[in-house]
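All protein chains but one are shown at their positions in the complex.
For chain A:
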Amino acid sequence: MSDAMPMFELQSVNKWYSPSFQVLKNCCLTVGKGEVVVVCGPSGSGKSTLIKCMNALEAVTDGRILVAGAEVTTPKADLPALRARVGMVFQSFELFSHMTILENLCIGQEKVLGRSREAAIAKANLLLERVGIAGQAGKYPGQLSGGQQQRVAIARALAMDPVAMLFDEPTSALDPEMINEVLDVMVSLAQEGMTMVVVTHEMGFARKVADRIVFMDAGEIVEVAPSETFFAAPQTDRARAFLSKILPH
């Protein structure tokens, strides 16, 4: 993969949930390697659907999506192999509830990447330390706080050595006092050069680390702008209205 090749490329992506409900309307977006893109917009604007399509967890109706040059929207695509390269973090963590924290981090490494048990455990412990969860490896997800679970979920995704990370409202299900511990991990990832697409309402995070902001409304990408531009001078009325609602006065 050359540096010039975009990490994600969305070409005229449309998606209908039913003939009368179009959730994505002609979405076009290119995310470069190492770029951090924050996707924001009102509830129901299609942000989560868009990001799930980028990992082929949801099918598009038409249009193309390429991840590091490989098309995920063709029937011929080997989706498991393509998904293994992109890490994904969900709003509700989705740690495997019947496995310990350590097993959560090892299962993909062993069963998908074919790593040895020892190599998987070593990598898992390294990542758990990195996200500040060392010492909890033997516990079950239900025994950890939400913030801890989400950090484990990030570590589980990183254990697969992804070329990019997708975050689908990673802090929306957290108690307020736990949001920062998760954002801190994400900030450090961004600073290390990880390509990230983040759906979030955390505008502080967006200001701090996002290279560009994608603003969506009613299934459309309404505005794509560098972070400073977007916050200082949004170009569209819809973006202005949205910002005035969610930013502190």
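Here are some notes:
Heads up, the rule we're going with is that a residue touches a chain if its C-beta (ideal position, glycine included) is under 8 Å from a C-beta of that chain, and two chains touch if they have at least 3 such contacts; residues count from 1.
FYI, contacts and distances are computed from a predicted model.
Hidden chain, UniProt protein name from the list "Amino acid ABC transporter ATP-binding protein", "Fe-S-cluster-containing dehydrogenase component", "Phenylalanine--tRNA ligase beta subunit" or "Putative glutamine transport system permease protein GlnP": "Putative glutamine transport system permease protein GlnP". Remark: the omitted chain is touched by one listed residue; of A:A77, A:I107 or A:L126 this is A:I107.
Screening A:T74, A:S92 or A:S188 against the full complex identifies A:S92 as the residue touching the chain left out.
Within the full complex, the residue among A:S116, A:Q143 or A:T229 touching the omitted chain is A:Q143. Checked against the full complex, the candidates A:K15, A:K47, A:R115 or A:R156 give a single residue touching the omitted chain, namely A:R156. Chain A residues in contact with the hidden partner, per the touch definition given at the top, are 52, 55, 57, 79-81, 83-88, 90, 92, 94-98, 107-108, 111-112, 139-140, 142-143, 153, 156-157, 160.
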